[in-house]
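I have a structure I would like to understand better, so I am pasting it below and will then ask my questions one at a time.
All protein chains but one are shown at their positions in the complex.
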Amino acid sequence: MAIRTVVWGENVHEQTNKIVSDLYPKGMHGCIADALNEDDAISATTATLQEDDHGLTVERLAETDVLLWWGHAAHGDVKDEVAERVCEAVWAGMGLIFLHSAHFSKPFKRLMGTPCNLSWREAGERERLWLTSRNHPIAAGMGNSFEIEHEEMYGEPFGVPEPLETVFVSWFQGGEVFRSGLTYKRGAGNVFYFRPGHETYPTYYNDDVRRVLKNAVHWAHNPAPRLVDPTVAPNVPVEDAPEQIEERGPRLHQDGEEGFR
Amino acid sequence: MAIRTVVWGENVHEQTNKIVSDLYPKGMHGCIADALNEDDAISATTATLQEDDHGLTVERLAETDVLLWWGHAAHGDVKDEVAERVCEAVWAGMGLIFLHSAHFSKPFKRLMGTPCNLSWREAGERERLWLTSRNHPIAAGMGNSFEIEHEEMYGEPFGVPEPLETVFVSWFQGGEVFRSGLTYKRGAGNVFYFRPGHETYPTYYNDDVRRVLKNAVHWAHNPAPRLVDPTVAPNVPVEDAPEQIEERGPRLHQDGEEGFR
Amino acid sequence: MAIRTVVWGENVHEQTNKIVSDLYPKGMHGCIADALNEDDAISATTATLQEDDHGLTVERLAETDVLLWWGHAAHGDVKDEVAERVCEAVWAGMGLIFLHSAHFSKPFKRLMGTPCNLSWREAGERERLWLTSRNHPIAAGMGNSFEIEHEEMYGEPFGVPEPLETVFVSWFQGGEVFRSGLTYKRGAGNVFYFRPGHETYPTYYNDDVRRVLKNAVHWAHNPAPRLVDPTVAPNVPVEDAPEQIEERGPRLHQDGEEGFR
Partner (left out) sequence: MAIRTVVWGENVHEQTNKIVSDLYPKGMHGCIADALNEDDAISATTATLQEDDHGLTVERLAETDVLLWWGHAAHGDVKDEVAERVCEAVWAGMGLIFLHSAHFSKPFKRLMGTPCNLSWREAGERERLWLTSRNHPIAAGMGNSFEIEHEEMYGEPFGVPEPLETVFVSWFQGGEVFRSGLTYKRGAGNVFYFRPGHETYPTYYNDDVRRVLKNAVHWAHNPAPRLVDPTVAPNVPVEDAPEQIEERGPRLHQDGEEGFR
C-alpha cells in the first residue's frame, strides 16, 4: 500500500500575496503534494489551516503515515488542541517532516523542547546544501551537494537539540551556514527538519528539493502499528513482576491505582 | 563564588502523608538542599509549590545557576506561566536537574518534547545503578555501581529522546531495567534526569545518591553569562551580511521587519 | 532482489567442544543463516575463519549487502588485512551486525575506536531484554521485553561510543545490566551490535532472537550503490570551486597534487 501522506499548508501567503499565488496557484501544499505523488509508493493529499480542525481530525491523523508541515505567518492561529494532537500522533508512530519556517510552528517547538531560534535574511541569495551523512536514505540518488539559486537565508546558531544525525548543512552566499537537514525520533515517530522553501521563490519546483521530500517520506514512514496510548504510564502490580518479589516497606499508592500525571 | 542552587519541592506528600513527613521533617527539598550544602562550592536554598509564583520569580531564576525539581502529586498545579519561565531560564543557560517523578512534570515534558512515559511499581525492591560512561563527571569519585535497598521501580520503555549520554542504567529486583541518568542540552542549558527518589523511602539520605546530586550540580552549571533573549530570531539586513551580496528577487518582508513567530 | 547476507562464523568451538557441536551441528553460523533464510526477502550464506581469506574476499564482500559476525576464541587469528577489508566495505555501505563476543573482534574494535571492554560471567542465568526505543524497526513485531532462560552475563560499563540509538537494555538474574542493542553509522554503512549468543546455550534457536536478527538485516541494508573509494580525500582545484575565487597567499601543495595520508 502506498504511504498515506498529508501535506499541511498554512495557505495564508497564497491568499494574500500575488507573488506567492502566481508562483503556487495550487498553493505551496498543492505543489508539494504533486511532487510526492510523482512517486507511485506515496499517496499524498493536502490539509490547510482554514479547514475544520485545520484538516487534521483525530480520524485523519490515524490514517496518516507521514505528515509534512509548512507554516509561517499564522503559527499562532493553529489551535493548541490540534498541535497537541499532532504531537501525540507522532509519539504513536506517525512520521512528521517540518519545512522551512515551520521551525517556529507549534508542533515543532513542542517536539523539540528548545527555542528553535535562528537568524534570517530575505535577499534571494544562493544556497548550496552539502551532504554530511553519506548514503543517507534521505539523500538517495543524490550527489554530495545541490544548489538553490534563490533562497531566504537561515543562519546558525539554530536552537534545536543535537539531532540523531545531521544530514545536510547549507552554505549561503551572504556568509552564513545552517544545519539544513536534521533527524530526530520522538516517541515512536520519526521527525525530519528540512530548511529550504521560502514562499516567494520557486523552491518546491526544484528537482533536488523534490527528491529530498520524496526520500524523506520513505525515511519517516514507520510501518509498525500505531501505539494505542503513547503517554500512559502503567502500574505493574507486584504479582505481575517479571521476577517474583515480595513487597516491602511503606507505600503511598494502593494496588492498581493510577499514577499522578 | 559558590554555585547558586535552588531545590524546588512540590511539598505535598510532606504535608499529607505521615510516612513522608516523618522521613523528611524538613521536606524532601530541605533534605536535598542539606546534601548539596555539604559541598562548599555549592550554595543551595529551597522553593516550593505553595509560595508565590511557586518561589520561582523571574528575579530568582535570574540568580539561579542550577535548579533541581522534585514533583509528583501536583504536576497539574504548577502554573503554565511558571513552567514556561523555567524552560526559558534553561534555554538562557540555567542548569536543571529533574528528580524521579519529575519525569511527568511540566518543565520536563516541555523540554523533552516526548511522552516521558514509563512503567512503575511501588514494592520497596532493590535498585542497583550501573555506570555506563566511565569517568563521567556526574559519577566522579564513585565505583561501577551502587545500590539502593528500597526503591520504587521505573521500567523501560522510557519515553524520552535519545540523550547526549547515558550515564547510569538501573537494575531492579523485580526484573526491569531503566536508563536512570541521562544528559541533555536544551538551548544554552544543561539538563540531567536522575531516577531515584521515591517519597516513602530514605533515598535522599543515601551517600551515593547525595554524591551524584552534588556532582550533577557541578556538571550542570554553565558559568557563561545568561543569554538575554534565547528565543529571538534576528533579521540580518542585506547590508550587514558577512559577505557583500546584492538583494535579488521578490520579497515578502520589509527591511528590519520582525519575522513571524 | 533478496538482501544478500553472509553469516561469518569463527567455527572453532564447533570443532573443539562437544556441547557446542551437539547444539549447533551445522555450526552457529549455519543455524543463524537458517534463521535468516526463513525470511524470503533475505538470502543468507555462510563464511568461516578456516576458508581462504576467511571466506571474505574482496569480490564476495562487494556482493554482500549485510554481514553478520560471530567470533570468540580466535579473534587474533583473523588477518589484519581481512579485518581492514571488512571495515572498508562497511565504510562503502555494507551493513554489519556484530553478535555477542564479537565485541572483541578486530572489525568491531576498529569501527568503534574504543576499548569495547565489559564484565562477564558464564552461569546460565536468565537474561531479559527490554526495548528502549519504541517501534524501532529492529524490534518490529515484538513486545516491550523478551527472555532468554540461559545466557552468559555481560555487564556494564561497556566500553563503546555513545550510539545513535540504544534499542535494547538487558537485565541479568545475577544483578547486572547491559546495553544489548546499539546502532551506529560508520562511513556509509549501518552497524548494529546485538548481545545474546553464548556458544553453549541454544540462543540462536530462540524465536525472539531470530526475529531481531531478521529485523536487523533489513535495518542494516542500505540499497544505495556502494561508494567506490570511501577513504579518498579529493583536491578541489581553485578553478573548480563552486564559487569563483582567486587564489591568495602562500601554498604548500601544487595543483592536482594528492594530499598526505
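We call the chains A, B and C, going by the order they appear; numbering starts again at 1 in every chain.
In the analysis below, a contact is a pair of C-beta atoms (placed from the backbone, for glycine too) under 8 Å apart; a residue touches a chain by one contact, two chains touch by 3 or more.
Quick caveat, the model's predicted, so the values are computed rather than measured.
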item	value
Visible contact partners (per top-of-document touch definition) of the missing chain	A, B, C
Of A:R121, A:R134 or A:H150, the one touching the omitted chain in the full complex	A:R134
Option from C:P25, C:P115 or C:P225 whose C-beta touches the chain left out	C:P115
Footprint left on chain B by the chain that the document does not show	93, 128, 133-135, 137, 140-141, 145, 147, 164-165, 171, 173, 185, 187-189, 222-224, 227, 230, 242-243
Chain A residues that touch the omitted chain in the full complex	128, 130-134, 144, 155-159, 162, 164-166, 169-172, 175-177, 179
Where the unshown chain meets chain C, residue by residue	13, 17, 19-20, 72-76, 87, 91, 101, 104, 110-125, 150, 153, 155, 159, 161-162, 164, 173-176, 184-187, 198-201, 230-238, 241-243, 245-253, 259-261
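In the analysis below, only the chains that are shown with their structure count from here on.
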item	value
Interface residue overlap between copies chain A and chain B, same or different (over half shared)	same
Most centrally placed chain - per-chain CA mean versus overall CA mean	A
Cα-centroid distance, chain B relative to chain C, in whole angstrom	36
Averaged-CA centre spacing for the pair chain C and chain A, given as whole angstrom	31
Rounded Å distance between chain A and chain B, as computed from the means of their C-alpha atoms	27
Where chain C touches two or more other chains, by residue	128, 133-134, 164-165, 171
